[in-house]
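Encoded as C-alpha cells, here's the structure I'll be asking about.
A single protein chain has been omitted; all remaining protein chains appear in their positions.
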Amino acid sequence: MNVVNELLKQMVAYTPIYTLSSLGLVIGGRAGIFNVSGEGTMLAAASAGYIVALQTGNWLLGILASAAMGAAFGFTLVFIHETTKVSQFIIGISLVILGAGLSDLLYKLVLGVQLFIPEAPKVPEVRIPLLSRIPFLSAFINQNVIVYLTYALVILVYYFLYKTKPGLELRAVGENPKAADVVGINVTLTRYLTTTLGGALLGIAGGYLPLVVTGTYTPNITNGRGFIAVGIAIFASWRPERTFLGALLFAAIEAIALQMQLSGTVIPYQFFLMTPFIGILVVMWLFKKKVEFPASLGKPYSRE
Amino acid sequence: MNNATSTDKLKQLWLLTRPYVFALGLAFLFTGIMLGLLGFNVWEAFKALITTSFSSKFQIVETFKKFTPLVLTTFAFAIPFQIKFFNIGSTGQMIMGGTIATMLGLGMSSFRVPSALAIILILTAAALTGAFYALIAGALKAYHNINPIISTIMLNFVAMQFTNFVATTPPWQAPLTGHPMSKELPKWMLLPRLFSELHIGFLIALGMVAFVYFIMKKTVIGYEIESVGHNQRAAEIHGINIKKTTLVTFFLGGLLAGLAGGIEVLGVHGRLVEGFAVTSGAEYGTFGTLTALISGAEPLAVPAVAFLMSILLNGADSLQRRLMVPVELVFLTQALIVILVVTMRERFRKR
Partner (left out) sequence: MAKDITNILEARGVSKRFGEVQALYKVDFSVRKGEIHGLLGENGAGKSTLMNILYGLYKPDEGEIYIEGKRVEIHSPLDSIRLGIGMIHQMSTLVPEFTAVENIVLGTEESGSRLNIDFSRARKEILELSEKFGLRFPLDVKVKELSAGTKQKIEIIRALYRKAKILILDEPTAYLVGDEFDQLLSSLKILVDNGVTVIFITHKIREVMQACHRASVLKGGRMQGTVDIEKTSKEELVSLMFTGQNIDVTDSALPNVIPEPVERSEKPVCVIKNLNTYPIVKDGIVLKDVSFEVYGGEIFGIAGISGNGQKELAEAIVNPSIIASGEVIINGKTTTNLSTIDIFKMGVFYTPEDRVYEAILPTASIKKNLLLGHHRDNAFLGRMRTLRWNRIKGVSRELIKRFNVKTPHEELEIRKLSGGNIQKVVFARALMNPIDLLVTHNPTAGLDMASVKFVFEQLLELRRNGKAVLYLNEDLDELMIVSDRIGVLHEGRLVGIFNRDEFDKNKIGALMIGG
C-alpha cells in the first residue's frame, strides 16, 4: 500500500517533465512546425534555470529563466525556418547540439568548476488539506506547484485548440496553410507564436529537472528525455490530452526502473535504464496504424 | 577568350564557396566576440585553434587520428541523408561496434591466430554490428514508418547502457579501476602503426572514402539512392524499391560507424573504455552529423570538411589545455557554423 503510494507519487512527480515538453511540441506541431530540438532546448533551459535560481535564491525566477531560454530556442528555430525555409529537422538537430554546448558553457562560465555542487532552491510543495489523506489520490495532489500547473495547462491547451476560434485557426494552419492564408489568417505569425510558446513549455520541463527532481545541475541532465518527448508527441497523434497519458506512461516506466535499480535484482541495472528508450520504440510500433498528424507538419509554406 | 573563361571559373568558384565563407566568417566573428568578452586573448586563441594541428609531428598525427573515426561517422549520417533520412545513431552504431569488437577480441585472446586474421575478423564484426544495429532503425522506417530521428536516438541510449554493462561486468570488466572499462586486449591484436602513434585505421578510413565514392557515383545502387533522394515517388514509380534502398543506406551508414568503433578500440585504446567515442567534449557521432550537414552530405566534400573539422577539434583541445578556454565554446561555434552554412546555402541558392 505504502510502497504503491510512494511509487505513484514518484511517477506523478516525473509527469511534468514529459507532459510539458511534449505539450510544447504539440502546440508548435499543430501549426506545422516539427521541433526536434527538445533535448537541446531542455538542456540549455535546465542550466539557465538552475543558475538563476541559485544566484537569486528564488525558484520562480529560475523557472522563468528556463521558460525564457526555451522560448529563445523555439524562436530561433521558427525564425530561421520562416526566413530561409531550411528544413526544420536540420535546424532542430543543430539546436540540439547547440543546446548541449551552451548548457555546460553557461554553467562553467557562471559557476566555474566546483568540487561541491550547491543545491538550488526547490519548487515548493502544496498540500491540500483533507484530500491529501485519501490514498492514491494523495499521490496526485501532494505535489509541487509545477505539477498543478501541468494539470491546468493540459486542460487549457485542450480547450484552446478544440473549443475556441483562435484554436480552430491554429489547427487550420497546421492542416493546410494555404487554406488558412486565403481566408486571411497570418500563417507566419501563428507559427512564430506557437513555436516560441511551445519552446517556453519545453524550457519549463527542462528547468523542472534541476529545480525539482535532482536539486542540482549535472551535464546531460536531460538524458534523452527531450527526444522521448518527441516520441510521445508522435504516438499521441499531436493531441494534448493524449500527451498527458503518454507522459504518465513514461513517468511510470522511469519511476519503476528507478525502484528496480535501487531494490537490486539479478538483472543488471543497465537494462532497467534502457527501458524508456526501448519503450518509445515499442509504443511507436504498437500505435503506428493509429497515429495521425497535422498534414503540413514539418513542411515549409510559401505563397509563390 | 582564355582569360574570360578563367574569370568565369573564378566567379563560379566564388558563387560555390560564398555561403561557406560568409558562414565561417560570421561564426568566427561570434566566437571572437565571446572570447573577448570572457577575457581571453582572441588572437592567441584563434592562432591555437587553427595552427595547433600543424605545429608538430605529434599534432599532425593527432589530427589524422581524429579524422579517421570522424570521416566514417560523417558518412554514416551522409549516406542515409541522401534519401532525406536522419541517422543520428552513428554514436550508438559506433559504440556497439567497439563493444562487440572488444567482446570478440577478449574471447579470442587465448587462441593464438595470426594478427592480421584477428584484426580483419574483429573489424569485420565491428562493422557488421554497426550495420545491423543501424538496420533496426532502417527496418522500423521501411516497414513500420517510424521516424529514424527518434529510433536512432533511442538506440543510442540503449547502446550506451549496453556498453556500460559490458565495461562494468565480469568477465570483461577490468578489475580495480574507477572508470568503467574492460580488460586490455592482447598487444598482437592491436592495429599496427604506420609511424609514431598513427595506426593503419587511417588508411582503412581513406579506403572507405574511395569505397563510398565508388558506390555512390559509379554503381546502380548509388544511382538508385540518388534518385530516391531527388524524388521518392518518381523513383518508386520507375522501378526503384524504396524499402530496399532505405535498408541499404542504413546498412552502409551503420557499417562505417561500426567500423569506426572497431578501429578506435583496436587502434587507440586497446580496450573498451566508456566514452571511447567521445572527443573534444562530444561524440564522434555528433561531430559526424555536424560535418555531414556542413558538407551537404556530398561524397566528395565529406572528407575535405571532415579534415577541416579535425583541425578545429584538435585546436579546441589545445585551447582548453593551454588557455583554459572551455571546449564547449568551440562546440558551440560548430553548431553555429552548421546553422549558418545551411542558412546561407539556402539564401544564396534563391538569388
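By letter and in written order, the chains are A and B; residue numbering begins at 1 in each of them.
Please note the rule applied: contacts are C-beta pairs under 8 Å (C-beta built on N, C-alpha and C of every residue); 3 or more make two chains touch, one makes a residue touch a chain.
Bear in mind the structure is a predicted one, so any value in this text is a computation, not a measurement.
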Touch criterion as defined above, residue of A:Val3, A:Val113, A:Val183 or A:Leu262 at the omitted chain: A:Val183
Omitted-chain contact residue, chosen from B:Leu176, B:Val220 or B:Met324: B:Val220
Hidden partner chain, residues of chain B it touches: 218-221, 223-224, 226-227, 230-231, 233-235, 237-241
Residues from chain A at the interface with the omitted partner, ascending: 163-166, 168-169, 171-172, 175-176, 178-186, 295, 303-304
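Keep this in mind: only the chains that are shown with their structure count from here on.
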Inter-centroid spacing, chain B versus chain A (mean Cα positions, whole Å): 29
Residue ranges of chain B in contact with chain A within the complex: 38, 86, 88, 140, 144-147, 149-151, 153-155, 157-158, 161-162, 164-165, 168-169, 281-282, 286, 289-290, 293, 326, 328-329, 331-332, 334-336, 338-339, 342-343, 346-347
Footprint of chain B on chain A - complex, ascending: 36, 80, 83-87, 89-91, 93-95, 97-98, 100-102, 104-105, 108-109, 223-224, 227-228, 230-231, 234, 268, 270-271, 273-274, 277-278, 280-281, 284-285, 288
